[in-house]
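In what follows, a single structure is set out as structure tokens and then discussed.
A protein chain is absent from this complex, but the other protein chains hold their places.
Showing chain A:
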Amino acid sequence: MSLESKYNLKSPGVKRLMREACELAEPTEEYHACPLEDNLFEWHFTVKGPPSTEFEGGYYHGRILLPSQYPMQPPNIILLTPNGRFEVNKKICLSISGHHPESWQPSWSIRTALLALIAFMPVPSSGTIGSLDYTEEERKILARKSRNWECSICGKIVDKLSTVKTPELTQEESNLIKQIALKAEEEVHRKEVTNSNTENSNDSEDTLRQRVVTNISHSNVELHASTVDPKDADSSNQNGVWNAVIAILISAIVLLILRRIFFYKCLSLYIYILIY
């Protein structure tokens, strides 16, 4: 590879990227990524749309820009294939990508970033930077179209993935996907509050759960346990509103009754005085 002569192989960052390139050299059925021929710090990747979502059957291609301080700083992800979830040609906002450097850990890798991207696709975007709110139908059409999409450098992307099963997730990676699923839960709830289009969000919530369930069955319990919390908080919030409404109604009724009684009292007093 011409890359080896170009970079200082003693630099830990370069060594790390070389290592990741070896690690990811063989495409899997879910993702593939490799550095450009002339630049170790820019990679191109292809991911498959997650099954049982509106992205199923889609192939999405993009760039990964590695900062010179990688892995101390997180990679930046840019999607190139129109997908209806993320804007193309724009650094996108994943909880582990460049826009939130304080949550990135150097022990994560490009593979972790790709897994997070796949897990994040069905999560409602709720106005975060670089996100798009296309309808399910529009996304499905884009997923179909993506099969013919070509990258000017890599060519036809539909051929980039293989049928090799993705290596089993490590504990850390499963945790990461759990975190993103949790983040999604919260966003789902916010969505419910702002508009009542809940059907769509519940769909993706379920698929996310399925994903986690298939990967690590034991974490299912934890995930459910922790998702109860926001729901509880939400329902108690709603209860609070109802309580307030009921209290106002009751006090209004009491006020009316009191006024009545008082009015009659006054009236009888007036009659009493009038008579005597």
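As a working rule, a residue touches a chain if its C-beta (ideal position, glycine included) is under 8 Å from a C-beta of that chain, and two chains touch if they have at least 3 such contacts; residues count from 1.
We adopt the following convention: contacts and distances are computed from a predicted model.
The listed choices are "Phosphatidylinositol glycan anchor biosynthesis class F", "Exosome complex component RRP46", "Ubiquitin thioesterase" or "WDR72-like alpha-solenoid domain-containing protein"; the UniProt protein name belonging to the chain that is not shown reads "Ubiquitin thioesterase". Considering the whole complex, the residue from A:105, A:135, A:162 or A:251 that touches the absent chain is A:105.
For chain A, the residues touching the absent chain in the complete assembly are 11-13, 15-16, 19-20, 23, 69, 71-72, 95, 99-109, 112, 126-129, 170-173, 175, 179, 182-183, 186, 190, 194, 226.
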